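A short worksheet on the structure shown next.
Yeah, one chain of the complex is gone here, protein chain that is, but the others are all in their spots.
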Amino acid sequence: VTDLLWPGDYRADDLLSDQAVLRDLVRVEAVWLQSLVAHGIAPASAGASPDDLLALVGDAERLAAEAECGGNPVIPLVRLMRERLAADRPDASRWLHRGLTSQDVIDSALMLGAAAALAAMRRELAAQAESLVGLVAAHRDAPAVARTLTQPALPTTFGLRVTTWLSGVLDAADDLTRVATPVQIGGAAGTLAAVVELGGDTADPVGTARAVAASTAAALGLSDAMPWHTNRAPVTRLGDVTVRCTDAWGWIAGDVLVLGRPEIGEVAEGTAGGSSTLPHKANPVLATLVRRAALAAPGLAATLHIAAAEYSDERPSGPWHAEWATLRTLLRRTVVAASQTSELLRNLRVDPDRMAANLAAVADDVLAEQRATAEVTRRAPSPTYLGATDAIINAVLVRARTFLEQPT
Amino acid sequence: VTDLLWPGDYRADDLLSDQAVLRDLVRVEAVWLQSLVAHGIAPASAGASPDDLLALVGDAERLAAEAECGGNPVIPLVRLMRERLAADRPDASRWLHRGLTSQDVIDSALMLGAAAALAAMRRELAAQAESLVGLVAAHRDAPAVARTLTQPALPTTFGLRVTTWLSGVLDAADDLTRVATPVQIGGAAGTLAAVVELGGDTADPVGTARAVAASTAAALGLSDAMPWHTNRAPVTRLGDVTVRCTDAWGWIAGDVLVLGRPEIGEVAEGTAGGSSTLPHKANPVLATLVRRAALAAPGLAATLHIAAAEYSDERPSGPWHAEWATLRTLLRRTVVAASQTSELLRNLRVDPDRMAANLAAVADDVLAEQRATAEVTRRAPSPTYLGATDAIINAVLVRARTFLEQPT
Amino acid sequence: VTDLLWPGDYRADDLLSDQAVLRDLVRVEAVWLQSLVAHGIAPASAGASPDDLLALVGDAERLAAEAECGGNPVIPLVRLMRERLAADRPDASRWLHRGLTSQDVIDSALMLGAAAALAAMRRELAAQAESLVGLVAAHRDAPAVARTLTQPALPTTFGLRVTTWLSGVLDAADDLTRVATPVQIGGAAGTLAAVVELGGDTADPVGTARAVAASTAAALGLSDAMPWHTNRAPVTRLGDVTVRCTDAWGWIAGDVLVLGRPEIGEVAEGTAGGSSTLPHKANPVLATLVRRAALAAPGLAATLHIAAAEYSDERPSGPWHAEWATLRTLLRRTVVAASQTSELLRNLRVDPDRMAANLAAVADDVLAEQRATAEVTRRAPSPTYLGATDAIINAVLVRARTFLEQPT
Partner (left out) sequence: VTDLLWPGDYRADDLLSDQAVLRDLVRVEAVWLQSLVAHGIAPASAGASPDDLLALVGDAERLAAEAECGGNPVIPLVRLMRERLAADRPDASRWLHRGLTSQDVIDSALMLGAAAALAAMRRELAAQAESLVGLVAAHRDAPAVARTLTQPALPTTFGLRVTTWLSGVLDAADDLTRVATPVQIGGAAGTLAAVVELGGDTADPVGTARAVAASTAAALGLSDAMPWHTNRAPVTRLGDVTVRCTDAWGWIAGDVLVLGRPEIGEVAEGTAGGSSTLPHKANPVLATLVRRAALAAPGLAATLHIAAAEYSDERPSGPWHAEWATLRTLLRRTVVAASQTSELLRNLRVDPDRMAANLAAVADDVLAEQRATAEVTRRAPSPTYLGATDAIINAVLVRARTFLEQPT
């Protein structure tokens, strides 16, 4: 996997790559087949492991080309696997995909990719929280200028600025933990009709069908769920939480870009990037690439909402199909930005002297509010004007500690 | 309030109208002033009720025009109130807005509007859930065609289709309950410096400052919070949950539009709309207007994310300003669509005979999967092919009951 | 018209306000009626001027509320006018709206508003070009730092920077001149059936119908066109050119915001804005508000595209309805941003000394490429390193002159 036009893409490795998606599609089919066997619906001879099936399939290129005929890649995939199983494993060939529909396989496979993306994002958010806690510890009281609408406003500390970034990271982590990755098992119309029919001679065909679905979910590491073939909240929740992450990182990157301008000079990236023609350049490359992701993510998440809102029938013509690549792009890029933000924060260079000098240069201005306040209170101004800075930092550090102590 | 170009806008009444926003801006100022008094920071003579202050202000027109000079309406509002208080209530004039910054007042006032919007959305979701439960009760077993990619797929029931809509409504309600509307109290740079300075002769100026903020939140009915002046998760969470609602309603409306085509004829709006030139027309107007909202909402929510991602400094130049009208439009329209969807569902006319006839017309096709399944099981097909329909309906009805029994 | 949450909104005056839209809806009806009379289809007694009809209608509030029943405001408007004409002007009552459909009236009325918006934008682009030409004249050779990825790159001149802004303004103006505002006349299904029927006893009913449409277009100042009731290119072209303008202005505003940071200090707004609590503040308010518009516009234009792409039938259920308020908001805000950008540029304060000082501070760095180039050419570096700056400025000034000499 490579993307010449999205530098840093390698950080997402093969997450949701064509090969990874193919592997997950096959895995869903295999686990389902094994569940049919385990619940006595299909004979033991029909069972096949994910690796067994994957060995039949080869690479994704041909399937990608054939996917157009039926509108999705599962149709040629099932045909191919059935053909190749027919001679040696006729029962597997006969039972493969029974009870499922294409949407079950695609939605569940994408949720496997999403679960991996969420786990990676969770790890990176924790790494970022640790770096930020470290920055607070190192520069908690470093005096700095607070700026609003680009102009000096009040005194603050670098510790407080870092703490606000940390609050954004913690909020994103909170939202992340609430997002589920449910299995999709509904059959052709969300009724589970085929699997109930398949288990027609069990004591409780409906109960068995639901049990097959539940054990499929468990084996895949997804949450069990009623069919959501037309209710796309699981997809839009993923999209929204993803953008909430890139929002938090884009804001950090934006601050790093502003504060790292040489005329301000308060922070710098640990390892700056070069230029193709300017030998002296030290570019804030990670912040640039993170901000890029934050600018591009909202349009993708909005597309997931448009798709969800335009669903109709028991499976729509277009909206479902628009989700797949959109979700993949959004998740890969978010994992890339997660990793870049972690690196940016881990190596951030901080110049407290420059902060102090910038503050000194506007010392009179940034105490104007304090003087105006003194006119109201009719008391002399306090020696400092940092308000509840300490209390705010403490409160956010408590949240950070709780988050970092959670098992991942 | 009126909007000639957004039919149905009247349903949002004066929610977040200019007058309502002005009233809430004034209310935030008054409650803050009262909290300063209550905590012994300002003298009792400085107190003023929301009504006292509102009486000074008149209508929003002049303030709207003057808002441009400083970039927001709070600047001329505070100036105006101070001027008008000066003669008769000099202490109120002197203490008004002390400790606050424009962003505190605007963000908190918008959260008051958001809280009202969320409450209205919650009520409508409950009304929709009740109507949907009623539709399930009335038509639970009505046989119908399940369609995928516009073509007949399997048999289903109208009860199950309604149940999937219900699951969307319940998911939206779940998300809604998790969204907070926090007060914004941070002062000019999110440090609470001014209010700590104001309470400089109390025993614990920082604790007092936090207490003033907490009691302001309580009096306003907002949740207390650390300053979130640069961390915009509270705004994007609002936007996202709002769109999750319009997604759910847009999908229902889309189904009603398809199923209500005269060639299909399975449902109809209770009161159809007319035409300016076609005397016979019975247009599905509510579904049309709900779908309209669902098409327009994602772009607005995406703008809130773009703004959040482009924050920088202690208050940014542009992103914050882009949020206000965007959030207002999104919330008003969502409340309108909520009410329209409730009415649509309450009055939905259902034609089970037409459903049965449509199913009969494709009876052979929609049982093709069952016949193919019989070849796999080597058993005769079951008398019906409705799978776990009943169990799915029951599971969603349990969720609905739990939701409807919650206190609002 | 006022918008407390979009400071500067007053600059768009009543452009596309509810009252203005109502006036234009009535104007379309009146002009059409007059054209029917002029072409001998309706009797002279049926004629009514726009003012005649407008006098019947009163304000927009009631119509806005009634607009929901049929899904658009024309249905109650026509009913109201017919009722009020019935007693005294029965022929006008009888002939009003004959041959039209709601969409004809709404689309044409919105195009009247769009034409006014385009004219205003054109005037402002010309004013901006004049200011920019003036800035080039005043500071053409002022040495300055060129910055890339926030870091110093090469020497440039303020004249060249202003010239690039100018090129953006000229490109937007080029695109603007290509956008048409066509009349919509198609009748209930885009066939012109009713007006052809109305003129059934003329020599050439179809020719007469087209002539009525053409003279309606001419009288309204719109371009004549085949029905575009389902082909929404006229709407998306408007949206796209509008965003092209806000892109150009957002970029200028962004540069002003960066260059106006006190640590850089190269430009400043002529009249800076104040703060609600910070007496010393000089905020770049116009640049802030322009950037706000540029951040919010793309989401609105994207909604127009989504609507266009989801059209179906001879009039769709939702996509058309989503256009109206979206287009109105986009156009009003663009006219506001146009005016704010003109004022920003007209009053921009420029500090060439500060530019020179900033350049001097990085003089060595910004000549690094020149030194590297000298290693390639094996010649001593030239005395300056400004390249084709002069030629580029001249070329853009020629374009500006051509534009400014065009009649508006």
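Which chain is which? They are A, B and C, in the order written, and residues in each are numbered from 1.
Methods note: contacts are C-beta pairs under 8 Å (C-beta built on N, C-alpha and C of every residue); 3 or more make two chains touch, one makes a residue touch a chain.
Everything numeric here is computed off the predicted structure, so don't read it as measured data.
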| item | value |
| --- | --- |
| Given C:2, C:19 or C:164, the one touching the chain that is not displayed | C:164 |
| Of C:3, C:29, C:107 or C:255, the one touching the omitted chain in the full complex | C:255 |
| Sole contact to the chain not displayed, among A:144, A:188, A:217 or A:355 | A:188 |
| Interface residues of chain B (partner: the chain not displayed) | 147-154, 257-258, 260-264, 273, 275, 277-285, 288, 299, 302, 306, 310, 358, 362, 365, 368-369, 372 |
| Missing-partner contacts on chain C, residue numbers | 71, 94-95, 98, 146-150, 153-156, 160-161, 164, 167-168, 171-172, 175, 178, 187-198, 200-201, 206-207, 209-210, 226-233, 236-237, 240, 243-244, 246-248, 250-251, 254-255, 257-258, 291, 294-295, 297-299, 301-303, 305-306, 308-317, 369-370, 373-374, 376-377, 379, 381-382, 385-392, 395-396 |
| Chain not shown, touching residues in chain A | 2-10, 18, 21-22, 60-61, 63-65, 67-75, 78, 97, 100-102, 105, 187-188, 194, 253, 257, 273-278, 283-285, 287-296, 299-300, 302-303, 306-307, 310, 317-319, 321-322, 324-326, 328-329 |
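Note that in this section only the chains that are shown with their structure count from here on.
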| item | value |
| --- | --- |
| Angle of the C-alpha superposing rotation, chain A to chain C, to the nearest 5 degrees | 180 |
| Gap in Å, rounded to a whole number, between the CA centres of chain C and chain A | 37 |
| Intercentroid distance (Cα basis), chain C paired with chain B, Å | 30 |
| Numbers and ranges of chain A residues touching at least 2 other chains | 147-150, 153-154, 257-258, 299, 302, 306, 310, 369 |
